[in-house]
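A single protein chain has been omitted from the complex, and every remaining protein chain is retained in its original position.
Presenting chain A:
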Amino acid sequence: MDVVDVLWRLLAVLLAFLLLPLIVGQAEHKAMAHMQGRVGPMYAGGFHGWAQLVADGVKFAQKEDIVPGGADRRVFQLAPAIALLPYLIVLIAIPVGDGDQVGQVVDAGVFFVLAVMGVGVLGSLMGGWASANKFSLLGGLRTAAQLLAYELPMLLAAASVAMAAGTLSLPGILDAWQWWWLPWQIIGGLVFFTAGLAELQRPPFDAPVADSEIIFGAYTEYTGLRFALFLLAEYAGIVVLSALTAVLFLGGWHGPAAGELGWVWTLLKTAALAFVVIWLRVSYPRLREDQIQRVAWTVLVPLALLQIALTGVVKVVIQ
């Protein structure tokens, strides 16, 4: 692997990282609007407001960057980067197509990806603690509670797929994937996706940011570009979660004409899942903090364990 090849891959990953979250954000603008009988942004860029997020970015960049007087300056300023960068790093390890169509093959890919995704949540924790604001602190605490509760079912569900494939490598899992894994791993897939939603603090699991009760939680004190980075992290998180779910549970690049069009299949499945993320946000009200905890411990964890048991039994029977 020479330097040019590495650079080309990194560039592709960076481009995807910069572009896909914006596409998801714009899709959310429009899909959410139409689901509510509105039309959403219509002016920015001329055609159906396609450049709305660019305009938003310009607006954010113009705003003053404020650090509160009592804040822990360093941590406060570092938090948005901590929230955003892990998703960029995760993207490197996600296979888009067959063979070497992946930023970098990581042998323990599943663990790498899940571990780094968990780091992203630390950004919210840091922001919540460092802001010297009670709402931020509340948001940070809720984030911590949510992270603890949902990391477990997410990990268990991913472990089920790894068990089925007999490998922790993401390309390896896809190589072993068969179509009947779809019904076999469906419970794990649902648990993984739901838990991922909760980790991203997306509605209906958005109690940590709950703008109407704790005014955006950990992000309360953030302004301008740093706030925009937090928002961007949310959408990058959607992309990463959707891509991961597609790779682990929906067969990634598998599909008709997978030889040449494998990457199209991955993107399509990711887009469909991202749409579901948006759809859930529009359809459901926010869960209360205790309800969020109860869903994690009494529903998702048992389901994930059930999936692991099922995977083990089927695996043994096949062999």
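Everything that follows uses one rule, which is that a residue touches a chain if its C-beta (ideal position, glycine included) is under 8 Å from a C-beta of that chain, and two chains touch if they have at least 3 such contacts; residues count from 1.
What we mean here is this: contacts and distances are computed from a predicted model.
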Assign the chain not included in the display its UniProt protein name, restricting the answer to "Zinc protease", "NADH-quinone oxidoreductase subunit I", "Peptide/nickel transport system ATP-binding protein" or "Heme exporter protein A". "NADH-quinone oxidoreductase subunit I"
Among A:L11, A:M35, A:I186 or A:A309, contact with the omitted chain is made only by A:M35
Would you write out the residues of chain A that touch the absent chain, in ascending order? 31, 33-39, 42, 279-280, 282-284, 288, 290-291, 293-294
